[in-house]
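Right after this comes chain A.
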Amino acid sequence: MHVVKEACKTLSDLWSLMVGLRVTGKYFTEPQRTVRYPWAAVPNLDTYKAHLVMVSTPKDKTKPRCISCGMCALACPSNCLTVVKRKAPKPTPEEEKAIAEAKAKGEKVKDKTPKDPEKFLYDFTLCSLCGTCMENCPVGALAFKGDAYAAGYSRSDFHFDLVAMLQNQAVMEGLDEAAAPTDKSEA
Partner candidate 1 sequence: MDALLSGLGAQYIAKCDYAKTGKTWQVFLPVGALLRAVERLRAADWHLEDVFALDCVEGYVVTYHFAHFDKPGRAALRVVLPHDKPALPSIAGIYSGAEWHERETRDFHGIVFEGNPNFVPLLISPDMADCFPLRKDAKARVKVQALLEAGEVVFRSPDFELMTPDEPAAEAKPATA
Partner candidate 2 sequence: MTRYTDMDQMAGDFYTLNFAKTAREGTLVLNLGPQHPSTHGVLRVLVEMDGEYVLRAEPVIGYLHRMQEKMAEVKTAAQYIPNMGRVDYLHALAWNWAFVGAVEKLAGIEVPERAEYVRVITCEFNRISSHLLWWGAYLLDLGAFTPIMYAFDDREKILDILQDPTGSRLTYSYFRVGGVARDLSDDCIRRIREFIPWLRGRLPMYKDLVSDNIILRKRIEDIGVIEPDLCRSYGATGPVARGSGIRYDVRRAEPYSVYPKLDFEIPISGLKDARGRYDVRMAEIEQSLRIIEQCLDMMPEGDVIVKGAPKPQWKAPAGESYCAIEGGRGKVGVYLASDGGKNMYRVKLRAPGYSNLSLFAEVSRGTLLADAVAILGSLDLVIPEIDR
């Protein structure tokens, strides 16, 4: 009896190997799951946090929403953001005069310094993509909408100036839009 039991157990053990082969055999014939990267991209990039980009104002595509308050740089855990504020434009003689008058009257002088930053330096090599800057921005000027496949040859390729990037992109889009009608006419 014992021998029969043992033999049955051995046979079922061997059968388990056949079951394994059946599983791999089944998947052998099924379609593959790989996305062949350079020719196809994964379809879920819309929710993926790639690097930061500056959001433009609704009116002007080249003008960043940023008001140079520096909250993001303060919040950043890895100190990868530097906001370079614009210097106040040199006042014209008339303006100077007006300011002097206002001061003499004791009125508050309206600051003419543009609020948008001159440069918004972003070191992607340090960034840990936590989103703290985005959450602490009072005007929603930052977004994780960058190029998920960003690649470069050196570290300095990832030291971005987000303002310049925004403007470049706006120019490129402008070109695309300009080119679009001709494409259509050709088609």
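Structural remarks
By definition in this document, contacts are C-beta pairs under 8 Å (C-beta built on N, C-alpha and C of every residue); 3 or more make two chains touch, one makes a residue touch a chain; residues count from 1.
Picked so that all candidates are chains of the complex that A comes from, given by their letters.
Here the structure is a predicted model, which is why all the values come from computation and not from measurement.
The candidate touching chain A in this complex, chosen from 1 or 2, is 2. Within the complex, the chain A residues that touch candidate 2 are 13-14, 16-17, 19-20, 22-24, 27, 33, 44, 47-49, 74-78, 128-132, 135-136, 144.
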